[in-house]
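Complex shown without one protein chain; remaining protein chains in place.
Moving on to subunit A:
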Amino acid sequence: MTEQATTIPGERTRRRAPRFDWTFVVFALLALLLVVLVVSPLSRLVIESFTHPKEGGFTLQNFVDVFTRQRYLTAYWHTLQLAGVTVAMSVFMALPMAFAVSRTDTPGRGMMFFAVLGAFIIPPFLGAIGWILLAGPNAGWINRLWEGLTGYEEPLVNIFSMWGLAFVIALNVFPLIFIFATSAFDLISSEMEEAAAIHGAGPLRTTWLITLPLALPAVLGACMLVFLETIALYGTPALIAIPARFNVATTQLTTFFEYPARIELAMAFSVPLVLVTIVLLAAQRLMLRGGTVAVSGKGGAREPMKIGRWRYVLLAHGILVMLLAVVLPAVILVTTSFSVAWAKPFTFDNMTLQNFHEILFEQQTVRDAIWNTYKVAFSGATICTVLGFMIAYMVIRKMVPMASILAFLTVSPVAVPGIVLAICFYAAYAGPPLSMYGSSLLLIVAFVTRFLPIAFVSLSSGVRSMNPELEEAVRIHGGGRFRALTEVVAPVLKKNLLGVWILVFVICSRELSTAIFLSSHNNRVISILTLDLSEQGEYENLAAMGVLLLVITTAVVAIGMRFLGRDFMLRRN
């Protein structure tokens, strides 16, 4: 008996006793992390906007205050106008290019692709600075050239206007429409167009009746994204709308932080922005689901349409957009960065390396900001990639209970504009008990929350495309989950991981709106410093800093393209 009692139960324990369920621990850890990153800050939006600032307790007074003050309503109205005009301009810039690149034999398609990539890489605030130097009403190069040529003193163009602002934003966001439109055009099987041709439609009619309607849902969806991007944008309006003396929603938000700070009003003012975002994102998803994919069957080979003389029209359009979006701003930034005084002609006397010397070796604030920017971007990109990969893997492989909750929490910050997210983080973590205001850690945490959805969505599709049998094969041959993850899954997805890291690194290094309320002089980043330097009129140092940022970004993107293929930045996901 005793002998049996010692051996058989021993066998039994090994065979039958449930092993410790570590998936629950992982779930709990991730859930806790997401509470810190997402739930706690975002819940502030609802809590603070419905709370009386002094007495506490539930109130609707904040909303009443917001919706009865003419100045606030004007800000919303300006934002709507601005977004509408920006969408129209972006479509005009992007759609012909997308069509040319994806469907036709237009020459210079590779150049157009790089033009779009360039526009995508230039941070919005640098594009804005470039255009202030080009088209400022008095000292802008274009206006001075105009005056020199014609003698008129009335400026030709004035960037400090609603139209100017929309134009500058459109030059920066049109790549979004380009990406969606090209991927929709690419999905349309050539057979769709060939069917029109064989049934009697020429190339123009085929384009008008078949190709464009098929891409329409994707283009409309992209328009909504551009609309959202524009209403959430802070940097460009801060540089252009504030001097032009009109306020939009995001610039209005910053005024709530002037002394005495009215967080509860800022929150209430943000709620409509969040609601609009949610509605438009949902609508965009619906549009894409209705989709452009061929109804059945597989597509044939795709052949570019021969469009005859129209090629030159499309080529000219592409060159114009490239000049406006990339070449002109880049040239003016570079010349300014090497100038003693930007408003003087770029002659030999006016050339200097002093600006770079100053920002790199003399100005402590600039050096700190550069260092801080890349510290935050590096940490943010790394944390986003690792965390996004872990969550994506657990969710897609359904390894933890209620995986869909994790997925929902992870992507939910998408619905919150960056500047609103900044307010939420300010409310949650800036003050006691954590008092993180002014620390780099707070910026990192906020950036991770903001960009985790990008990493998660992209890596989810990577994991989903992997056959689970690859991992099962590891396990049946004696390796554990962890080994499967490190020796099979991660190596197989290394391109996806690197792509996500680079993408998040680049957008972190230029993020402005999420940083705006979380920065003090201790943890300023380049984007924030741009606003300060612009206000002080120090365009030469600012340009030097911008050129440095562009060089580093371009180098990182070039490395990415070398390893991951040309279009890794411009893929839609």
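Basically, a contact is a pair of C-beta atoms (placed from the backbone, for glycine too) under 8 Å apart; a residue touches a chain by one contact, two chains touch by 3 or more; residues count from 1.
One rule holds in what follows: contacts and distances are computed from a predicted model.
Hidden chain, UniProt protein name from the list "Putative spermidine/putrescine transport system permease protein", "Heme exporter protein C", "Dehydrogenase" or "ABC transporter ATP-binding protein": "ABC transporter ATP-binding protein". Interface note for the absent chain: among A:N62, A:S189 or A:N496, the touching residue is A:S189. Within the full complex, the residue among A:V66, A:L95, A:I129 or A:L214 touching the omitted chain is A:L214. Check A:H52, A:R69 or A:R205 against the missing chain and you find that the one touching it is A:R205. Think of the hidden chain as still there; on subunit A it touches residues 189, 191-192, 194-202, 205, 209-210, 213-214, 216, 292, 294-300, 303.
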